[in-house]
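A single protein chain has been omitted from the complex, and every remaining protein chain is retained in its original position.
Right, chain A next:
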Amino acid sequence: MADEALFLLLHNEMVSGVYKSAEQGEVENGRCITKLENMGFRVGQGLIERFTKDTARFKDELDIMKFICKDFWTTVFKKQIDNLRTNHQGIYVLQDNKFRLLTQMSTGKQYLEHASKYLAFTCGLIRGGLSNLGIKSIVTAEVSSMPACKFQVMIQKL
């Protein structure tokens, strides 16, 4: 659907806008990443509400993570997460070998240092989605070779 192009362009403009209007020191202390992550959080909360309106109740944490990897990721990024790993103690690693927001950037190591800016929003998206399903978490992302990336979700036990 042509909507994708709109979202991709908006996302890229948001990232460049946040960094352009950043004051001195904000880039270093990570405030820009935080801003993007918070925006993603709000969107994730809203999206997951629309999404799970009619779905059945989730059995457990793993069921929720599988939902995020399959249905949620397919709807937002048109593909499933390629690999989900867990230590069954609250840490999940979601691996996407061809992450949609990075495919247009490079394949390999070029621009690797900028990749984290483009992943902040999605980290917030996952965190927001989980939050509205009752799970408090910390989500980080790492890229070793574009466009593959890994999202690490650490569930916080209250």
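Of note:
Rule of thumb we're sticking to: a contact is a pair of C-beta atoms (placed from the backbone, for glycine too) under 8 Å apart; a residue touches a chain by one contact, two chains touch by 3 or more; residues count from 1.
Quick note on the criterion: contacts and distances are computed from a predicted model.
Within the choices "Trafficking protein particle complex subunit", "Eukaryotic translation initiation factor 6", "Hemoglobin subunit beta" or "Cell division cycle associated 4", the name that UniProt assigns to the complex's undisplayed chain is "Trafficking protein particle complex subunit". Shown as candidates are A:9, A:138 or A:154; the residue that touches the absent chain is A:9. From the options A:33, A:76 or A:94, the residue with contact to the unseen chain in the full assembly is A:76. Chain A residues in contact with the hidden partner, per the touch definition given at the top, are 1-7, 9-11, 13-14, 16-17, 21, 35, 38-40, 42-43, 46-47, 50-51, 54-56, 71, 74-76.
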